[in-house]
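Note that one protein chain is taken out, while the other chains of the complex remain in position.
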Amino acid sequence: MAQQISEVIVRYAETDAQGVVHHATYPVWFEEGRSDFLRKIGVPYSDWEQQGYFVVVVDLNTRYLAPAFYEDRLQVVTRLERIKKRLMEFSYQVFNQHQQLLAQGSTRHLIVDADKQPCALNGEFYQQLCSKLEQQQEAGND
Amino acid sequence: MAQQISEVIVRYAETDAQGVVHHATYPVWFEEGRSDFLRKIGVPYSDWEQQGYFVVVVDLNTRYLAPAFYEDRLQVVTRLERIKKRLMEFSYQVFNQHQQLLAQGSTRHLIVDADKQPCALNGEFYQQLCSKLEQQQEAGND
Amino acid sequence: MAQQISEVIVRYAETDAQGVVHHATYPVWFEEGRSDFLRKIGVPYSDWEQQGYFVVVVDLNTRYLAPAFYEDRLQVVTRLERIKKRLMEFSYQVFNQHQQLLAQGSTRHLIVDADKQPCALNGEFYQQLCSKLEQQQEAGND
Partner (left out) sequence: MAQQISEVIVRYAETDAQGVVHHATYPVWFEEGRSDFLRKIGVPYSDWEQQGYFVVVVDLNTRYLAPAFYEDRLQVVTRLERIKKRLMEFSYQVFNQHQQLLAQGSTRHLIVDADKQPCALNGEFYQQLCSKLEQQQEAGND
């Protein structure tokens, strides 16, 4: 499926007393990877919420392989692994400027409505999403 | 006016690569001082939002005197300096377990409604707030 | 193995625009659960770093079952699942004030030295750790 490469420069506030990036920062970068991914295919997550769809994280897995440091220039590679009307799965890889793999992870998401109840994307929105994904893939970005 | 002393144990995630607490953590502790203050006088901020009043920060000042470290046991002293129907002012002092003053600050807040428009607390809620404050002060907590 | 129950009151800064706690906050609470656990058995993590041992996260898994809200009073139950000279495993459960399970997770950690190289705890420190754990368990806290 399609993928998105996001650039991140490590912020000082993201480091901890070990002198490296705190591990709870990676889920935030993963989320920015997803945000970039959805903006890139033309359905920014802001639009989802305006349409009454909220995407919630139900599963997070991260494996940490090597530390990131302040001012490192990272690439977050985000892949959409699966999309259904009620759920989505993404995977992530974080590389530093030396092409070293620092971390990899995955998230699973449910679609809920404004009352936090599970729901399905309506047909029109789901079709739009799928067709934008296809265009993106045809454009060679996978 | 009344004051509230909140206990905080420094979290590892709150430190940065200098080995000390990152300066952007202090406004978060100030906010917890305010939350504790309002809970203590019996009008928790959750109730404000349920009544349609949102308190937004319009001014923040912090002076940093000495660093805090992981596992330090801090006291955040929160004082309500001023309350009107449309605004509030608080001041804060942060001490460590050696009674050393680490930081002091102040915040100014406006009351806004659900549409983020400035508004005044209604008479009933404002009276309740003032009378709870008085009870608190009579109880010797100032 | 031994367990530790930590109390957390949800901070406003920990919420996001969905009105619930942001998912990247849970690893921070897990870490505080570990910190409490180690303080409780008498070997606070500050001591580890002073002795030259740094514990790094190599694996994080979290399953999110229900949202947490501002001012919720949570219990983070931390269990030490495994300890060796070179690695540790913990598991976590987060409950709200209604005894509802909100999230569960686990972390795996390696011991590294000041140069971030994997190392083993020395015999004395490891024995101290194990004997403190035993005392704790005999004291009925498991």
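In order of appearance the chains are A, B and C, and numbering begins at 1 in each one.
Everything that follows uses one rule, which is that a residue touches a chain if its C-beta (ideal position, glycine included) is under 8 Å from a C-beta of that chain, and two chains touch if they have at least 3 such contacts.
All values reported here derive from a predicted model rather than from experimental measurement.
Across B:Val57, B:Ile83 or B:Cys119, the residue that sits in touch with the chain not pictured is B:Val57.
Touch with the hidden chain on the side of chain A covers residues 9, 11-13, 28, 31-32, 35, 39, 44-46, 69-71. Residues of chain C in touch with the missing chain: 12-13, 15-17, 19-20, 22, 24, 69-70. Counting the whole complex, the residues of chain B in touch with the unshown chain are 17-18, 20, 23-25, 27-28, 31, 49, 54, 56-65, 67, 116.
Just so it is clear, only the chains that are shown with their structure count from here on.
Counting contacting C-beta pairs between every two chains, the top pair is A-C. Because chain A and chain C carry the same sequence, their contact can be compared by residue number, and over half of the numbers here are used by both.
To overlay chain A on chain B by their CA atoms, one rotates by 180 degrees, a value rounded to a multiple of 5.
Of all the chains, the one whose CA centre sits at the greatest distance from that of chain B is A. Chain closest to the overall centre, judged by the mean of its C-alpha atoms against the mean of all protein C-alpha atoms: C. Here the CA centre of chain B is 28 Å from the CA centre of chain C. Here the spacing of chain A and chain B, counted between their Cα centres, is 34 Å. If you average the Cα atoms of chain A and of chain C, the two centres end up 26 Å apart.
Contacts with at least two other chains are made by residues 28, 31 of chain C.
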